[in-house]
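Here the complex is missing one protein chain, while the rest keep their positions.
Chain IDs A and B follow the sequence of writing; residue 1 opens each chain.
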Amino acid sequence: MTADMTTGGGSSDAAAVALQDIGKSFGETEVLKKVSFQARKGEFLTLLGPSGCGKTTSLRIIAGFEDATSGDVMFGQTSVNDLPPWRRDIGLVFQNYALFPYMTAAENVAFGLKMRRVAKAETATRVKAALAQVGLAGYENRHPRHLSGGQRQRVALARALVIEPKLLLLDEPLSNLDAKLRGEMRYELKNLQRATGVTTIFVTHDQEEAFSLSDRIVLMRSGEVVQYCAPDELWSRPATAFAADFIGVENLIPAQVTAPGQLTCAGGLAVAPTTVGFAQGAEVILGLRASDVAIQPKGGTGLPATILDGEYRGRERLYRLALPGLERPVLASAPSDIAFDGEVTLCLPPEKMMVLHDDR
Amino acid sequence: MTGKRDIPWLLASPGILLVTLVALLPAAILIVKAFQDVDTGALTLENFQAIFDSKIFGQAFWRTLRIAFFVTLVSVIGGYPLALLIARANPRYSLVIFVIVLFPLMVSVVVRTFGWVVILGPAGIVNEALMGIGLISEPLTMTQNEFGIVVGETHLLMPYMVLALLSVLRKLEPQLEEAALSLGANPLVAFFRVILPMTVPGLLSGVLLVFSLAITAFATPLVMGGARTPLLSTLVYRYALTSYDWASAAAVAFVLAVIAVAFVAVQKTVAWMWMSRHEF
Partner (left out) sequence: MNSDRFLLPAPVEALLWKLGRLLFHVVGLAWQLFMVAPLIIVVVVSFTSASYLMFPPPGYSLDWYREVLSLSWIRSAVTSSLIIATCATLIAVVIGVLASRVLAKRPFRGRGLVEYLVLSPLFLPGVVIGFAIFNVLVMIQMDRVAMPQMIIAHVMITLPFVIRSVWASMAGADISLEEAAQSLGATPAQTFWHVVLKSARPGILAGAILAFTFSFNDVTISIFLTSSRVTTLPVQLVSHIEYNPDPSPAAISTLMIAITLALFVFLARIGGLNAFLER
């Protein structure tokens, strides 16, 4: 079972959807290796990872378009392995929206209700309400080709939500929108999910989307779950060097454990973070965010360093610094109102250092 | 300025001249001939009267339509799964099927029809196999009749149906089908409610194209049908070169040309109407 992997408790019987040891092979290639995770009722769960990590395959298995080679998909207490897609009561939103082009917005939204033989009058009111809910009241008779990308996205959402699904699956729904619209839709998506309380599984390769939307994140890589936890935990305690790299930890320095609580970086610099769980002599990766490296004018307590260059980033400046005892430059960010140059002093706080297993 | 405007016509003139002199003008002369008395040259309808009265024309006329109907029907039945498979299979398999469908299009009609003669003939594979397992005691007649013509022409024209269907199927995202399934439609409903309606334009243009090509096909009915099962096209040939009855040949040719041109006109109109109303 997967309960030991969850954080923040939650008994397994509260799980709305659970994948249990799902394996999937296409011929010789194994795309999923014993993947397990679960979404609690009303939870917003994100499958995050680079392309080819198996997140979309997982989604397709949950939807019923692919059969798992091994393992079970559970809805509540029952396995749905034998349930074809049209009997799973799932709302699905695709990256390309997949609206039926010859149907109007209202006809698109009504499709699922028609399949469920809902009475005409009820269908009409529910369709109207669903379109109003996504802010498209008055667009009932438009065809998809006369709607903008954002509006198509909303119709697709309304179509998936109107059937009051047990589960909402979102397959990179924001990636076809431009940056500004993506931000807006993200906000609306979250509100809509809260309002309806529908259990949601969201697939994305964008860590920012994952952090801003999710209750929990399943970080995947090459068909395996790397980390499965709440966003703040992923942010502060990435499990491996891959996780740290994927969520944007800028400094990843190869190092070796020389003694408990002692690391020597490639180049000879010695630092003292916590090394619990690593044996003496282990090769590790030292992770440190640029924002956690403090730059001070030359002379304070810390390590002497030389600024190689600085890049203006608006509110802050991102510097590349050469540090004696390190092979590669260190990235550090500092408020842009003070411009540093030449010789400075760097403070590398041990409590912010992440000692990571190198799995890259 | 006028000189510049004349250039299009100047460059296109060899082509226009050739087609006009070698195809359109002779066709016009033939039309006139169809309405002329053989001896006096006076305008008359008696050539048509003569062929309409002849039993062989009536038979050939209905046989042509009947065969075209069945050829179109079987082309849809076979072409639809082939086109769907090309659109949905993985790229490599898709290319293999595409080549298998397209290559015969470039092979001589005579060769293809001859292949069917070998398969369906009295000592062909089908008869040998059926007699081998004891299902029949006498060879079935599958060449020199309408059945053989239908098989041969279907093989000839099914690629056109596949191409017509592919032109719409390639624009149809597989996600549409999955969206329908996720919304509670079973695969049959998804096919009839989502895929089929979207392929109607391609289906319609394919049907019209195959039907019109089936009506005018010549070499296949000549080789496969023999003398006992004339169609309109082979009837023109027989009147012209076997019985030297050119007045009748011209009249039959006129009927055939009218049907063919009418079909092209319908096809173009339908395509145009569809384009202007449903561009998605």
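By our rule, contacts are C-beta pairs under 8 Å (C-beta built on N, C-alpha and C of every residue); 3 or more make two chains touch, one makes a residue touch a chain.
The model shown is predicted, which means the values in this text are computed figures rather than measured ones.
Asker: With the missing chain put back, one of A:84, A:260, A:304 or A:349 would touch it. Which one?
Answerer: Checking the options A:84, A:260, A:304 or A:349, the one contacting the hidden chain is A:84.
Asker: Would you indicate which residue among B:45, B:200 or B:261 is in contact with the undisplayed chain?
Answerer: The one listed residue touching the chain not shown is B:261.
Asker: Which candidate, B:140, B:240 or B:270, sits in contact with the chain we can't see?
Answerer: Of the listed residues, the one touching the omitted chain is B:240.
Asker: If the missing chain were put back, which residues of subunit A would it touch?
Answerer: So the residues of subunit A touching the missing chain come out as 82-84, 87, 89, 116-117.
Asker: I need the residue numbers on subunit B that touch the omitted chain, in ascending order.
Answerer: Interface with the chain not displayed, on the subunit B side: 5, 7-9, 11-12, 14-16, 18-20, 22-27, 29-30, 33, 78, 81-82, 84-85, 97-119, 121, 123-125, 128, 155, 158-159, 163, 166-167, 170, 186-187, 215-216, 218-219, 222-223, 226, 233-234, 236-237, 240-241, 246, 249-250, 253, 256-257, 260-261, 264.
In this section, only the chains that are shown with their structure count from here on.
Asker: Taking each chain's centre as the mean position of its Cα atoms, how many Å separate subunit A from subunit B?
Answerer: The separation of the two C-alpha centroids amounts to 55 Å.
Asker: Where on subunit A does subunit B make contact in their complex?
Answerer: Its residues touching subunit B are 63-65, 84-92, 94, 96, 98-102, 111-112, 115-116, 143-145, 159-160, 163, 169.
Asker: How about subunit B: which of its residues touch subunit A in the complex?
Answerer: 173, 175-176, 178-187, 189-190, 193-194, 197-198, 278-280
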